[in-house]
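The structure's right below; bear with me while I get my questions together.
With one protein chain removed, the remaining protein chains of the complex are shown where they sit.
Going in written order, the chains are labelled A, B and C, and every chain counts its residues from 1.
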Amino acid sequence: MDFAFDETTMDYHARLSDFLDTHVHPAEAAYDAHPAGDWSPPPILAELQAEARARGLWNLFLPGEHGAGLTNLQYAPLAELTGRSPALAPAALNCAAPDTGNMELLAEFGTPAQRKEWLEPLLDGRIRSAFAMTEPDVASSDATNITTSIVRDGDEYVINGRKWFITGAMNPACAILIVMGKTDPSAERHRQQSQILVPRDTPGVRIVRGMRTFGYDDGTHGGHAEIIFDGVRVPAENLIGAEGDGFAISQARLGPGRIHHCMRLIGMAERAVELMCRRVLSREAFGRPLADQGVVQDWIAESRVRIEQLRLLVFKTAWLMDTVGNRGAHTEIQAIKIAAPSTVEWILDKAVQAHGAGGVSQDTPLAQLWVAARTLRLADGPDEVHRRGLARRELARWTA
Amino acid sequence: MDFAFDETTMDYHARLSDFLDTHVHPAEAAYDAHPAGDWSPPPILAELQAEARARGLWNLFLPGEHGAGLTNLQYAPLAELTGRSPALAPAALNCAAPDTGNMELLAEFGTPAQRKEWLEPLLDGRIRSAFAMTEPDVASSDATNITTSIVRDGDEYVINGRKWFITGAMNPACAILIVMGKTDPSAERHRQQSQILVPRDTPGVRIVRGMRTFGYDDGTHGGHAEIIFDGVRVPAENLIGAEGDGFAISQARLGPGRIHHCMRLIGMAERAVELMCRRVLSREAFGRPLADQGVVQDWIAESRVRIEQLRLLVFKTAWLMDTVGNRGAHTEIQAIKIAAPSTVEWILDKAVQAHGAGGVSQDTPLAQLWVAARTLRLADGPDEVHRRGLARRELARWTA
Amino acid sequence: MDFAFDETTMDYHARLSDFLDTHVHPAEAAYDAHPAGDWSPPPILAELQAEARARGLWNLFLPGEHGAGLTNLQYAPLAELTGRSPALAPAALNCAAPDTGNMELLAEFGTPAQRKEWLEPLLDGRIRSAFAMTEPDVASSDATNITTSIVRDGDEYVINGRKWFITGAMNPACAILIVMGKTDPSAERHRQQSQILVPRDTPGVRIVRGMRTFGYDDGTHGGHAEIIFDGVRVPAENLIGAEGDGFAISQARLGPGRIHHCMRLIGMAERAVELMCRRVLSREAFGRPLADQGVVQDWIAESRVRIEQLRLLVFKTAWLMDTVGNRGAHTEIQAIKIAAPSTVEWILDKAVQAHGAGGVSQDTPLAQLWVAARTLRLADGPDEVHRRGLARRELARWTA
Partner (left out) sequence: MDFAFDETTMDYHARLSDFLDTHVHPAEAAYDAHPAGDWSPPPILAELQAEARARGLWNLFLPGEHGAGLTNLQYAPLAELTGRSPALAPAALNCAAPDTGNMELLAEFGTPAQRKEWLEPLLDGRIRSAFAMTEPDVASSDATNITTSIVRDGDEYVINGRKWFITGAMNPACAILIVMGKTDPSAERHRQQSQILVPRDTPGVRIVRGMRTFGYDDGTHGGHAEIIFDGVRVPAENLIGAEGDGFAISQARLGPGRIHHCMRLIGMAERAVELMCRRVLSREAFGRPLADQGVVQDWIAESRVRIEQLRLLVFKTAWLMDTVGNRGAHTEIQAIKIAAPSTVEWILDKAVQAHGAGGVSQDTPLAQLWVAARTLRLADGPDEVHRRGLARRELARWTA
């Protein structure tokens, strides 16, 4: 057992820190001034992307030939760093959800033609993408509940259904949607689903509105769209894998997606602790700095204690994914999915409180970061579903 | 000891419930569709106000001759009802903050001329008002920290300073600001402050921007303004009370303001429980209604247990204000200020979680209600300051 | 609605306070020195009982002709006072569980002969009693699970079974056990059970051991016995009510028993706050009293806020029991059963922490009070069962 980073990690970490300090953090103010209802990223993003590429900080998330070739364990502390500026840094590095998951999916399951048409421009940052799974009318945390239909009709598939919270879909650069639906409702429960590529400009794809998270529309991400698929037709070769592979593909996609979220959440927590400390050192009440208040010290200590524990579990999970695979790391992936959002939400709440009225406002990133953490207690399945799954595996150890 | 409502309360309660059911709740959808950046209330508010007046449901908050003449204890369950629709019902009844506190203040401390010019149109619902106390650069929970200056110059006072989170100030109907500042920084600590009436259209009153709360701009309330007072001149007779009375006046204003918030918070919690129950009864996951899940049942039971306790303490506080005065109810006012926001925030969090992604969105009122509760952990002084004050009084019992 | 005590209550409250201050609290030290494994109350109890009777502070718990004739609402603040010294005060006043419940039961359901033989000496304090319901092998929170058999055989009933946690059964003064068992396992689910009077010295009643709660044996209460009933024979007239009445009788017994526990728990919490305040005012660390520490102030404030809310709900529950009956107060009884133990446990934990090592030791009553509160999260059904029941009634409001 050894808790030191390897050299590759330390090298990337130093270079990424420098890029964040010199380019990303200074650009945050411009980002924050983004007008409501504008779904395209601010122009500065393109500049940041160019700089990141020039510095060799591009597609770090992707193992193997298509990406930077880092292991999950090597990528973890880098993803954490990007979480310090989550509206900007991941996109600047072409490491933003949902594109990351979509690129992984295409790299693993796409045909050469699919990879050429969609993976290449995604890797190149020329287009963006969305992943259309969640539906308003069913508990989508269980993918078997999906009701959108994908029906073969000659050389085409016809898609009908309603999706919501489709992140990034309103970004003008979003060219492609990966849609999850059912090709065979009569098949075995985990073989009913398929995934299919739908160019966003296909007739019948109708974007209804942007869903908000608390008061935010997340316009710089391309928002969270509600979309109606009304008789949408795409060529049969747009199917990813075979009919019935949809559930298995989505399971493969989830592991890395979840750990990336957790890594970034830790960066968000570190940002919160930094802002909280700076605030309480500089703000006075009742004649002395807030930092002298025992209650505030409790928040800071407890934040540090929780972050240190959480980060190690995320690292261990990454190490397991590298050594025994996503399936072997299932328990740990579920554990961090449970632990990270609520832990980081707690820390952000304290940082907000330490800032007083300013903490809930647009003058710090804290309120919006809090919403991101809070929303992750629901995204990819609510905490309650994951706790149930984890408990069942624990109980199974004692039943044999 | 007796826990039954009196007849007046029951009569008003029935009539107000009916008004909410038949007029207010149906109007919520129009309200929720209010565009970002529009600071004026939707047109339907005027209709609701006319209806409320016609039904004798007007100015219920105000004891004595100017208002409906209800005691705090009688008003408490009515204010609770309005909390079920907090963006709309209080305003429809002319019982919305900050106008309520401003009307109380003018009724108690205003000169006949001030009452005629400002209290009358406020009571009549013809104008709105704001209360400008909080400043960005100091811990305004301690009013002695205020830095805005109010300097006598001949027959006028000249005001300079910066305020923020001035709720309602951007509503076009907002005609008058009550500004807190210092007339004599060299006086004894609680005699430095004064309050003064500043018509919003006075030269030098500059509205800088709207402060947001977790992404919301609260446009239907007239937002939360940041305001610069730059050499603003008003006649000397605009001073409320005498120079140095500002702190005492603001203390008098706080008691009723805080209890009104707490009453409404309980209504918000009841709304949350209703929505949570309806949702879990109708939504299925893993083959049965969410209502069958033990964890969900825990949320509901715990919500009910907490609400029942909290409401009784709010009622007792109102009873104490009626029987021994605001000063005699100081401990209890502080206790509910501590208990209500965090309790209701907890309940709203569970209601959000029970709704899944829809819970964080604009499709239920829950996310916005959550923000209201969260923000009240900071407004009128953060929880930590109130806990400290309450602890000191408790400790003093054992030191004699 | 009115939150003032009536004159009867205030009179009893003053007299009981005086008795506690002058007689009970000074006797606590003698009580605490009680040797392990001795199941009889210390001799001073008899003196205290004589004094209490002389002062008219006897059988206060019992409404109606047999007792002091107080309502539940009048008794509530008196029971709270006895909770400040729970090992001693209730017994000194002949108001200790399980005798109180047994006396209520005999007063309501006993035949004249049963009342003469057992109720009279209990009311007179000449004997003690126990209630034998809980069994080790089943979830006894659901009385329908009870497995002990009570079988008619001629003029007798024969009892076989195993019970545990039978409080008071090892007290040498314990003369009578009320035993819950099944007379007809084939009857409708709530008509299988009966209750029967079993003199403790009946052949076949075998006390196996004393159950401990954490490290305490509660010897001054007569401990918590594990008892085997091995072919125990009692006359048929010892049955309470008719065969099959057992479940209904036990339901009638539970309401008052639960509220008495909750009232006393509040007194325990007040004792904890007093001890905590006195400790932190007198103890220094890092150069100033612990009372100056913000974290300690938080504990004190939060304790006060929680106690005030909890007490009002207990009072309201008592008022409902007086005005609409135990059945009409079902929801509130369940609510306080859920709220009181965990709230008071939390407060006691903080009081322990404020006392350092002494807090966990025999030098303060805090550790033992904590165990009493903790155990009440399980006694009469675990919290989880009550939350489930409460949630179902709440949900039922929205299903009609």
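Keep in mind that, in the parts below, a residue touches a chain if its C-beta (ideal position, glycine included) is under 8 Å from a C-beta of that chain, and two chains touch if they have at least 3 such contacts.
Keep in mind that what you see is a predicted model, and the values were worked out from it rather than measured.
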Sole contact to the chain not displayed, among A:Tyr75, A:Phe229, A:Phe247 or A:Phe315: A:Phe315
Omitted-chain contact residue, chosen from C:Ile44, C:Ile207, C:Ile228 or C:Leu378: C:Leu378
Touch with the omitted chain, as defined above, among C:Asp2, C:Asp21, C:Glu120 or C:Asp142: C:Asp142
Contacting the left-out chain in the complete assembly, out of A:Ile240, A:Ala285 or A:Ala335: A:Ala335
Absent chain, residues of chain C that touch it: 36-37, 134, 136, 139, 141-142, 164-165, 211-217, 283-286, 293, 295-296, 352-353, 356-363, 367-368, 370-371, 374-375, 377-379, 382-385, 387
In chain B, positions touching the absent partner: 293-296, 298
Missing-partner contacts on chain A, residue numbers: 1-6, 9, 73, 273-274, 277-278, 280-281, 291, 294, 296-298, 300-302, 304-306, 308-310, 312-313, 315-316, 319-320, 331-332, 335, 338-339, 384, 386-388, 390-392, 394-395, 397-399
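In the analysis below, only the chains that are shown with their structure count from here on.
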Centroid distance [mean C-alpha coordinates] between chain C and chain B, Å: 43
Between chain C and chain A, distance of the C-alpha-averaged centres to the nearest whole Å: 53
Approximate Å spacing (C-alpha centroids) for the pair chain A, chain B: 37
Junction residues of chain C, two or more chains touched: 294, 296, 298
